[in-house]
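Reading through the structure tokens given below for one structure.
Just one protein chain is left out here, and the rest sit where they should.
For reference, chains read A, B and C in written order, and residue numbers begin at 1 within each chain.
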Amino acid sequence: MNITVWNEYHPKHQSGKTAKVYPNGLHNAIKDIFKDNPEINVRCATQEEPENGLPDKVLDETDVLIWWGHNWHENVLDSVVDRVCQRVLKGMGIIFLHSSHESKPFKKLMGTTCSLKWREDGGGERLWTINPSHPIAYGVPETFTLEQEEMYGEFFDVPTPDEIVFLGWFEGGEVFRSGITYRRGYGKIFYFQPGHETYPIFYDKTIQKIIYNAAMWASPSAPPRPTLGSTYTPKHERRKLFKWK
Amino acid sequence: MNITVWNEYHPKHQSGKTAKVYPNGLHNAIKDIFKDNPEINVRCATQEEPENGLPDKVLDETDVLIWWGHNWHENVLDSVVDRVCQRVLKGMGIIFLHSSHESKPFKKLMGTTCSLKWREDGGGERLWTINPSHPIAYGVPETFTLEQEEMYGEFFDVPTPDEIVFLGWFEGGEVFRSGITYRRGYGKIFYFQPGHETYPIFYDKTIQKIIYNAAMWASPSAPPRPTLGSTYTPKHERRKLFKWK
Amino acid sequence: MNITVWNEYHPKHQSGKTAKVYPNGLHNAIKDIFKDNPEINVRCATQEEPENGLPDKVLDETDVLIWWGHNWHENVLDSVVDRVCQRVLKGMGIIFLHSSHESKPFKKLMGTTCSLKWREDGGGERLWTINPSHPIAYGVPETFTLEQEEMYGEFFDVPTPDEIVFLGWFEGGEVFRSGITYRRGYGKIFYFQPGHETYPIFYDKTIQKIIYNAAMWASPSAPPRPTLGSTYTPKHERRKLFKWK
Partner (left out) sequence: MNITVWNEYHPKHQSGKTAKVYPNGLHNAIKDIFKDNPEINVRCATQEEPENGLPDKVLDETDVLIWWGHNWHENVLDSVVDRVCQRVLKGMGIIFLHSSHESKPFKKLMGTTCSLKWREDGGGERLWTINPSHPIAYGVPETFTLEQEEMYGEFFDVPTPDEIVFLGWFEGGEVFRSGITYRRGYGKIFYFQPGHETYPIFYDKTIQKIIYNAAMWASPSAPPRPTLGSTYTPKHERRKLFKWK
């Protein structure tokens, strides 16, 4: 199984507050989530690389793409956005983390503004598992707390999720659909709200378990490949289809 | 349109704390929600009456039943529970309020335990509208606060709702799917969490608007009445069905 | 209530087979569906007009837009597509008919290819109501037949519908999710499969009832208008929010 972890990793993130928490970039912290499973190959890609690090060659070898972006969404090439969305519709799994709710591929796949409320004031978050039999919740406690996380609040302008796995609670009186799934084309999508770059979210064992589960859930198996477009079955063949004709 | 408001209205509720807040019983407070619409007839029924106040004659004249019960669910006759559930499956709308999540008809219609977390400590609740285009949310603000309400928290052991209209936030760090809809048979069901008997919840203008909207939404119109069971279409008739045969 | 019926109405449709069935264009046949309700104003707009007939002025006065297009989707200006999608996300209802599954606004709102199987061979369709308590099904029989209709078959590459109201059956052995709903932003969307231009589908009483119901269902009421973006509640104010703090 091949996972690609994508991070905008802007030069400004390579020093300052973010670098203090994630000296090698948070993509490497996310990569480490999978290090104990020898059957999973993880590579990283970043926005500053040619074709934003996502040429066809990389996507050809990607079963699940994990996307983290925050402030430089506009720097992602539209050609790369189209390529990523096409791959998802053809079966590649994708996990959008935190501020990726405003990334171009997420908005294009959702068809809505994906806007929400937000506030960064050092407050924390409490998450609740409301879909306990979902594979993404395997081994996850019913509730867990993040000492500090950026607040994301409803109304979250996304399509009705196929499934809501986690709800988030914030000290300021906000709630959020913090872990939600979608099926689009032949691909699976998981959006997960935690992951602000100045907090050590991706070192949290429960967060790591959820991202690990989500990658397993999102990885493509052998879906049918419907034939689309014009179709013609001559009557005599239709007749043969069914014994009673 | 005919609405019946049902309240367990146990003698113990007819004095003490509940009676202080609802001197005539909370069923009458709920009844008043509809008093400005001359086209709506509202009657009340209570558990202590014969057949728990819900003989066939009453249900024959009920488009939407509003149910409030808390501590005496076991006193509802199984024959009445069966009758109410049958009516819902045949098209009667029903609104379950607050502790009715543990009423016999709600549990029978859901097929799950309908358990949840709860705490009564004088804390408040903040509700959020997450389905702004839903008829039950018409004219409801994006968020509103109840100064005091019993806490109901996830995990709420109900089937996946058809729609989630409201989420609840509680000061102790809990969240809840506070306003949810289901379709069962030809009937519509709305569960709404607020409504603890010792708080003046049913005098709140926003709560009143939601219950009013829910009754409009749940009222049956003219659904198709499918024929169920064995069906036989002779081949020559099937042939006639379609021009090309 | 203001409805705008949009039809690509290409010059090639203004003569030949389509014109035989719909001498004044099928937009006028659809417009007639509402003629008995004096409270509904219906206007028509067509692709050949400036701004494809949909300048802001028209959309300002549109509660529900009904869209029919088939062969000239590419002729719709991207600026018009963006404008229509923005309106839907802000609350305008929209009904996509038949081949509009491949229209630019539908694909943009769905985020998928919206591909399907199709065949035109003079065969018929049988539709089934599988959501009998849905407002769009009010007064619609459990099943009805269209003597001739273009076959549209699964797999239909759309997001999981919020609700499936009708399923379609075709003589060649195909099935289709023929009537489906979505909520996007503050707007409601209904996709309805029947409506091939060379058949008198829009004169069918049941089809007319469904389109009428769908327009009523999709028309915006008074949804909450969430405030999105950065939000800040000073701690002392949060404290005031809740009695117990």
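What we mean here is this: contacts are C-beta pairs under 8 Å (C-beta built on N, C-alpha and C of every residue); 3 or more make two chains touch, one makes a residue touch a chain.
Note that the coordinates shown come from a computational prediction; the quantities given were computed from them, not determined experimentally.
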Touching the hidden chain in the complete assembly: which of B:Asn24, B:Ser79 or B:Ser115 does that? B:Ser115
If I consider the whole complex, including the chain that's not displayed, which of A:Gln14, A:Asn41, A:Gln148 or A:Thr198 touches that chain? A:Gln148
Where C:Gly53, C:Gly111 or C:Pro132 are the choices, the one touching the absent chain is C:Pro132
Per the touch rule stated above, chain B touches the missing chain via residues 85, 89, 108-113, 115-119, 121, 153-155, 157, 159-160, 162, 171-173, 182-185, 224, 226-233, 238, 241
Where does chain A touch the missing chain, residue by residue? 91, 121-124, 126, 129, 131-135, 137-142, 145, 147-148, 162-163, 171, 183, 185-188, 220-227, 241-245
Contact with the hidden chain only, please: which chain C residues? 126, 128-130, 132, 142-143, 145, 153-156, 160, 163-164, 167-169, 173-175, 177
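Simple rule for what comes next: only the chains that are shown with their structure count from here on.
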Indicate whether more than half of the residue numbers at the chain A-chain C interface occur in both copies; give same if so and different if not. same
Between chain B and chain A, distance of the C-alpha-averaged centres to the nearest whole Å: 36
Of all residues in chain B, which are in touch with two or more distinct other chains? 126, 129, 132, 142, 145, 163
